[in-house]
Every structure is written in structure tokens, then in C-alpha cells.
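Structure incoming, see below.
Removed: one protein chain of the complex. Kept in place: all other protein chains.
By letter and in written order, the chains are A, B and C; residue numbering begins at 1 in each of them.
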Amino acid sequence: MDVLYFAWVRERIGLPREQVETSAVTVADLVEELKAREARYAAAFADLSALRVAVDQELTEFDAPLAGAREVAFFPPMTGG
Amino acid sequence: MDVLYFAWVRERIGLPREQVETSAVTVADLVEELKAREARYAAAFADLSALRVAVDQELTEFDAPLAGAREVAFFPPMTGG
Amino acid sequence: MRIEVQEAPFDLGRETSDFASGHKDMGAIVTFTGVVRDLARGDLDRMEIEHYPGMTQKALEKIAAQAQARWSLGDVLVIHRHGALTPGEMIMMVATAAPHRKDAFEAAEFLMDYLKSRAPFWKKEFTRDGAEWVAAKDADEDALTRW
Partner (left out) sequence: MRIEVQEAPFDLGRETSDFASGHKDMGAIVTFTGVVRDLARGDLDRMEIEHYPGMTQKALEKIAAQAQARWSLGDVLVIHRHGALTPGEMIMMVATAAPHRKDAFEAAEFLMDYLKSRAPFWKKEFTRDGAEWVAAKDADEDALTRW
């Protein structure tokens, strides 16, 4: 699965995207796996209320299922316009 | 005093402006004087709720005083924009 | 603030671009442009807009000043044409510049609502079958109660 990071999430984790082998059932499970890896992941995901997630390029919630997903992206609240 | 007419008021009365000698105290008094003149005035002023008035180029009401006024204009509700 | 009452067409692109340029502290620019619509029957030959020359400029300035007093605006532009216009031609435009989008939007809507019912313009529609004055809409008068 491709995992993408944007804005300060990208900066904190230190890379824009990576391939992740996972059997996580939900986005939240994936987050727990990533947090367990290294301190920079734990720091980036410390406060989920400050984060947003998209699965296959659609905004969703952290309890969304990952079955069939090819791409998950984490980022802060958007500031377009 | 200059009296001006616009849009269908102008068309119904048949002229865009005229000089009127009057001692009318309010706009409503002036309207009564004009209505008494001829049928075309009576027709134009038949329904005051369908008319608006400006005294010296400021929108006002039919009970507004005319003391010192130099110009009175009658017209239908505006349709700008 | 710039208020123009004119018979000639205006260049919407250039006006919008000029208005939006050079306001470094204004994050939000809103424009509204009014275009002559054809009638439902598709037979509008032209629209003629009459106005009250002595009063029009003053009335528009007053409406614009009210908007500036009420919202935090950097600039206001109003251009309104009179005379004969054909379907598709631009009748008028307003533009507002503000630090924030809410002010720019609300001020532009306020300008339009007042301009519709409080600026001395009258529209007459000409078709092959004759001519008719456009009646003021109750909805336009009601729109003023919002402010």
C-alpha cells in the first residue's frame, strides 16, 4: 500500500511517500503500526485530531476500513483558497 | 420648482420635466395639484403605492415637506442592477 | 471608491484585473457582473435603461459609502450602464476588495441588493411585439430586509 504524507506531517516523518506492507483493517490500525515504528512517526501521529486522512484520494475518517485500498494519505487540516 | 418624471410615469404624463409653480406643503399636496390638472396626471398618480419620489435627488416619502425644495422627481420602483 | 455611470460598454476583464492588482493587504476580491438575459421566449430585441442623471451618481456613492462603513473594505468599484443593450451585453458590475472573504462577499451582495431597488435605473424590454417596463420584484425589495 502507498502511504503519502503532506505538509508538516511529511516534514515530521521526513519523506513524502513510502510503500507499506500491512494487514491493518482500519486507518486507525495502520496509524498504530506506523507509530510503533519510530519516534518520528509517533510524533507525527501524536494528536489525531490535528490530522486528516484520505483513502484512495477521498477524505474519510480514521475508523474507515482499508480493505482494497491502494493509497492512504495523512495530512493536516487543509488551507486552500 | 422642477418636476421630473421617469419611465412609465414620464410616458403617461407625456413629458420628462416641467416647471411647476406651487405652494404645496408636502409631496402629497403637490400630487393632488397635479392630479387636478388633467386626466393624464390623474392616471399617472392613480396608485401612489406604485410610485416613488425623490426630493432634491434624495429618495423620500409622499408626506415629505417641500419647503426649500428645488427638484421633485416621480418614478416607478427602480429596477437597476 | 470608483463609481461610473456610463452609456459605453466597459471592459470587464480589464476592470477586474485593474481592481484586483496592487492590493497587497486585500486577500479577497469579489466581482458581480449583470448581463442582459434574453426572455424565456427568446425574442428580446434590446433592453433600454433609463436613469436619473442628477441623482444616479450620488445614489451609488451613498450605497458604496454605506458598504464601506459596514464592512472592512479596501476598495469598492461600481460601473452601471444606461441606454440600449442587447442580450449578452454586460449591464453593470460591482467589485469589492477586503482582507477577508466574508466581508468581500457580503459587501458585494449588499451593493447589489441596494443597487437593484435604490439606484434610479429603470429597464424597458423591447421585442418585435412591443415594449414593456420591467416590473420591480417583491423579492428584490424583500432582499433589503437582510441588511
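Structural remarks
The rule we apply is simple: contacts are C-beta pairs under 8 Å (C-beta built on N, C-alpha and C of every residue); 3 or more make two chains touch, one makes a residue touch a chain.
None of the values given here were measured: they were computed from a predicted structure.
Although it is not drawn, the missing chain touches A, C when the whole complex is taken into account. Although one chain is not drawn, its touching partners on chain A can still be listed: residues 4, 6-8, 10, 54, 57-59, 71, 73, 75-81.
Where chain C meets the chain that is not shown, the touching residues are 11-14, 16-18, 20-38, 87-88, 90, 99, 101, 104-105, 108-109, 112, 143.
Everything that follows uses one rule, which is that only the chains that are shown with their structure count from here on.
Ranked by how far their CA centres sit from the centre of chain C, the chains are topped by A. As a whole-number value, the distance joining the C-alpha centres of chain B and chain C reads 26 Å.
The distance from the centre of chain A to the centre of chain B, each centre being the mean of the chain's C-alpha atoms, comes to 71 Å.
The distance from the centre of chain A to the centre of chain C, each centre being the mean of the chain's C-alpha atoms, comes to 48 Å.
Within chain B, not a single residue touches two or more of the remaining chains.
Shared contact sites, meaning residues of chain C that touch two or more other chains, are absent.
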